[in-house]
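One protein chain is absent from this view; the other protein chains keep their places.
Here is chain A:
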Amino acid sequence: MAEMASVAERVTEEGKAPAMAASTVDLAPAKMAVAHLGLRYGDFSALRDVNLVFPERQVTALIGPSGCGKSTLLRCLNRMNDLVAGCRVTGSVLLDGQDAYRFVDVNDLRRRVGMVFQQPNPFPMSIYDNVAFGPRTHGVKRRADLDEIVERSLRDAAIWDELKDRLRKNALGLSGGQQQRLCIARALAVRPEVLLMDESTSALDPISTAKIEELVRQLRERYTVVMVTHNMLQALRVSDRTAFFLMGEVVEAGPTDDVFTHPRDGRTADYVAGRFG
């Protein structure tokens, strides 16, 4: 614990973004943090000197206009950007104080830092096999163990009652909202420590969105959640902390209430008031 806290302090002290300084000193230890993070696609600079902490068991919302770099940052946290040709990352991403780009095995990192995508992406196989894919990947073979993990994960994603009688059916037959909650269950099945959500409700109807927001509020008790959202009301409803991005830089970050009600930067005020973006 002491080590985690020290990471948070270090990031805060080193962080050049002045907006961070006052608000980052949260009592919760940082589960993940990024320090001086920069990212370039060829000549295009997508992120510049980003410093952020993601405290344990809190929901952090990343907001900002399209193309501001918030999804790119999210994809640094589990190194999905590794797949993009010509993408160069500088600075550091820390998970429990360990540099995710240097010391942590990338597959192990992705097991510990799960991700739910914008478009629901269940595999074209049965509901059971979807949820069991992760545990099987990491060596769980016994049928009874898998059964237990599948049930627990679907319960955690609040979709067990809807799906328990059709576990053998193809997951592609589910509605969009069910598919997305199945994807959350699939991500939870490998017992991640952090859950990344990349605009995970933007393709869904309002009722499904409400269900997932409720789910995120419950998940917060056990997981560290980082979510990208275009919906500012969603950030306000669900998140503990908010970071506002503009043109690849963090303009302001802090407790959600502060960011929305007493923004320190004029651009944040304009954005949350809906004046641009």
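Heads up, the rule we're going with is that contacts are C-beta pairs under 8 Å (C-beta built on N, C-alpha and C of every residue); 3 or more make two chains touch, one makes a residue touch a chain; residues count from 1.
Everything below uses one rule, namely that contacts and distances are computed from a predicted model.
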Chain not displayed: protein name in its UniProt record ("Iron ABC transporter", "NH(3)-dependent NAD(+) synthetase", "Phosphate transport system permease protein" or "(2Fe-2S)-binding protein"): "Phosphate transport system permease protein"
Option from A:Thr90, A:Gln119 or A:Thr261 whose C-beta touches the chain left out: A:Gln119
Residue among A:Lys31, A:Arg186, A:Lys211 or A:Arg241 that touches the chain left out of view: A:Arg186
Touching residues (missing chain, whole complex) on chain A: 78, 80, 83, 107-111, 114-115, 117, 119, 121-125, 133-134, 137-138, 170, 183, 186-187, 190
